[in-house]
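All protein chains of the complex are present and in place, except for one that has been dropped.
Right after this comes subunit A.
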Amino acid sequence: MINAVLVFNNNGQPRLTKFYTQLDTAVQQRLISEIFTLVSARPSSSCNFLPLPPLLAPSNPQPESNDAPSLVTYRHYATLYFIVISTSTESPLALLDLIHVFVESLDYLFEDVCELDLIFNFETLHAVLGEMIVGGVVVETGREKVVEGVRAQGKVAKRPVNSSRPGIGAGMWAGR
């Protein structure tokens, strides 16, 4: 099963955190920064699988249990890292595809999604994830159905007012 889905940007600032097992906020933050440390050091040419961060590394070298997280898969899109922590019962390559479906769905909902969309619409981000993964189990892998499910829950807000396109947006933030 999937233990956690994380999204953070190139600076390690979280944009989405979803843990399917309850974890203290402080521990969550440590885990995020550990993973960020690992992931940010990797060149784009390397593969999309991370060694387990120290927090998750099994303390004793036992035969791996299917209950313990053993796989950290990530994908890097523009300014964002999408990370999935899962147990060995998930297929590594399928998880990569899953992340892609997630991003595609977001892209479809926001039309050319960018980090700003996700910052301002993090509720929608959660909703999209909720349509795909429930309780750590994948429930939907088809983009159309995910989008349909999210739209059924309510209107998806477009970009926040006044910040329609990158160029304009930059000018806008500069004044504040």
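The rule is short, and it goes like this: a contact is a pair of C-beta atoms (placed from the backbone, for glycine too) under 8 Å apart; a residue touches a chain by one contact, two chains touch by 3 or more; residues count from 1.
The working rule: contacts and distances are computed from a predicted model.
One chain of this complex is left out of the view, and of "Elongin-C", "MMS19 nucleotide excision repair protein", "Putative ubiquitin-protein" or "AP-3 complex subunit delta", the protein name its UniProt record gives is "AP-3 complex subunit delta".
One chain is missing from the display, and on subunit A it is touched by residues 1, 3-4, 8-34, 36-37, 40-61, 65-69, 76-80, 85, 89, 91-94, 96-97, 103, 106-107, 112-116, 118-120, 122-123, 126, 130-131, 134-142, 145, 149, 152-154, 160, 165-166, 169-170, 173-174, 176.
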